[in-house]
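Here the complex is missing one protein chain, while the rest keep their positions.
To keep things simple, chains are lettered A and B as they appear, and every chain counts its residues starting from 1.
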Amino acid sequence: MNELFSLAVITGILTSAIRLATPYLFAAVGEAFAQSSGVVNLGVDGIMLVGAFVAFYVTLQTGNLWLAVLAAALVGLLMGLLMSLISVTLKAEQGISGIGLYMFGLGLSSLLFKLLVGTVQTIDGFKVIKIPLLGDIPMIGEIFFQHSLPVYAAFLLVPVAWWFLEKTTWGLKIKAVGQNPAAADSLGVSVDKVRYFSVCLGSVLAGLAGASLSTALVNLFQENLTAGLGFIAVALVYFGGWKPAGILVGALLFSTVNAFQLWMQVLGVNISSDVAVMLPYLLTIAALVFATNRVRQPAALNKPFERGEN
Amino acid sequence: MKKHNVWMAICALLVAALVLTACGQAATPAPAAKVVRVAVVMPSSTTDMAFSQSMYSALVAVQKEMGGEAAMEIKYSENMFKVPDAAAAIRDYASQGFDIVVAHGSQYGASVEEIAKDFPGTTFAWGTDVNTFGLPNVYAYTAAAQEGGYVNGVLAAKLTTSKQIGVTGPVEVGDAKTYIDGFVQGVASVDPSITVNKTWTGSFSDVALMTEAAKTHIAAGADVLTGSSQSVVGSIGAAKENGKVLWFGTQSEQTTLAPELVVASQVYDWTAMIKEIIASRAAGTLGGKTYTLQLSNDGLKIVFNAGYNLPADVKAAADAAIEGIKGGKITVNP
Partner (left out) sequence: MPPESHPRSQKSWLDDWKDLAFRAALPFLAMLAALLIGAIVLAFLKVNPLTAYAAIVTGVFGSMSGFTQSLVKATPLLLVGLGICIAFRASMINIGAEGQIILGALGATAWSLAFRNWPGWILLPTTLIASFIAGAAWGFVPGFLKARFRVNEILSTVMMNAIALQLMNLLIRGPLIDQAGVTAGTYLAQSEKLPESVWLTRLIPQTLLHTGAILAVILAVVVYIFLWRTTIGFRIRAVGLNPDASRYAGVNVPAYQALSLTLAGGFAGLAGAVEVMGVHHRLLEGITSGYGFSGIVAALFGGLHPLGLIPASWLFGSLLVGADKMQRAVQVPSALIDTLLGLVVLFVVGSAYISQRWAARRAIAVSKAGKEAEA
């Protein structure tokens, strides 16, 4: 039991947690863009799956990881356009179109995998890059500065996303459209254009989240690789109160609980895996309750905008 | 009203397209008269590198041996992890007149019991379990996964230098449990001081969590890993990324996933069983028997990776374990 609190174990848990947080960060920050503009995209998991497959396939064929990332971003964009078309232009019920997009992505990625690859194969993904000097600091170096490129990118995304949402005109437009589309519209902001942009940006990041999974974390593709990870990412957006920093906290909390649970098992501490798997969801619901009281959600969230209404 | 017309046009186009694609296809030739018709219903994909693939590959191998599609027809339903859908598929194949319906999942038992009564002329084979429900048209099959687990355990114990071995499992049920129990016993038979740590992810399909479980084992000092279920491809990926950690496979041959690191795989070979079921049916016996894949009946095979340079004395120890189990000198508890 004392082993659990040794430095090596703590280092191990935190290193795992940082690594595991990567796909959640990409997907949840992306979803935050979409939701800030008022569109709930429940199809993140489906986009991630297609992104993960495409990145895997391109790596398998060309060995070029950058091309793989680019391809994943591109299919993310295409899926985002589809989601925008249904949810923004056709003003469909977002919860339902998201489920449709998820089913479509799940089916498509499995179908392509069956047709183009057929059997599970591993690829050479992104290698761990030890950052000079910083990576040599005991404990800290191992936890924070010995990861692969997508992991660093995911954490860099957090401040960049904050800056974009809070400090740029585009970010302000996104939030205005999410809070009061009618007012934004009367000021000459094209609500549909901004929502298309936000949903597509979010979907590109979801595609990258999938790519980070298949080319950096597990280095392979299998049907339903994400196993519902995208849905957690959507919940993390609420958890984080639509703020990148809040999402970071939520993602780290979630991944730390998972890493902690695995280490406990390795060290022979017996806990029920069912309870362990349930815990994060219970935490999220609790967090939803507090989050909604603490911060204001985009007022027009989940509401299609039609000129002349309201 | 304009919109209405647009839809009509789309509709017409659609019909036209359907007809056109239909014309472009040639008629399929009628199947020859005496074809053995086999259908299989599986919980995961035919390409899962594990349980489902082991059965599908065996069927295809038997088909090839018997003379291709002219002699044996195979139909499959994959990803039938929802039992209700699987039950519908099993019933459907039976009512379509398939000779043999393989229900490849222990969760299908209740459905097989019910459906087999309605189709007394159809042979049903299901596993992994030992229960034929007392029905004359049901075969049950199972794999003594603990035997190969034991052999893998002996190999692992000889190869570990850190004296720490990691096991990544899904849920502690079925052959995931028996394989790992046998593995632990095999390790202990060589050196009881070696620690075997086990993790259960609670899911048969969560590859990402399985990968992280393997990485956790590695970080905790394990230099040999094994595990069961279709999600272990993640563990193998983790071993490959590390580059030094060895892997032992089960269910299907997993060498291709990490050719330098997979030492050996226990392979389920159902071909002999399938051939026997087909032959018995031709002779008039529709079921009523239980098959157990064992090392002694060649249903289980330890496939060594030719690309891994296994020391001669370790190979000898494994061979001794295999012979010991075959000859009954070593008993492995399920």
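Rule of thumb we're sticking to: contacts are C-beta pairs under 8 Å (C-beta built on N, C-alpha and C of every residue); 3 or more make two chains touch, one makes a residue touch a chain.
This one's a predicted model, so the numbers in the text were calculated from it and none came from an experiment.
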Which residue among A:Ala8, A:Leu90 or A:Met139 touches the omitted chain?
-> A:Leu90
Checked against the full complex, the residue among A:Leu20, A:Leu42 or A:Leu248 that touches the missing chain is A:Leu42
Considering the whole complex rather than only what is displayed, give the residues of chain B touching the chain that is not shown.
-> 3-4, 7, 10-11, 14, 17-19, 21-22, 24-25, 39, 75-85, 87-89, 91-93, 95, 106-107, 109-110, 118, 129-131, 171-174, 177, 202, 334
What residues on chain A make contact with the chain left out of this view?
-> 40, 42, 46, 82, 85-86, 90-97, 99-111, 113-115, 223, 228, 231, 234-235, 238, 272, 274-275, 277-278, 281-282, 284-285, 288-289, 292-293, 297, 301-302, 304
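Rule of thumb we're sticking to: only the chains that are shown with their structure count from here on.
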In the complex with chain B, residue positions of chain A that touch it = 9, 12, 15-16, 19-20, 23, 110, 114, 118-122, 125, 213, 217-220, 222-227, 229, 258-259, 262-263, 265-268, 273-274, 276-277
Counting only contacts in the complex, chain B reaches chain A at residues 45, 47-49, 79, 166, 171, 197-203, 205-209, 211-213, 215-217, 219-220, 230-231, 233-234, 236-238, 240-241, 256-258
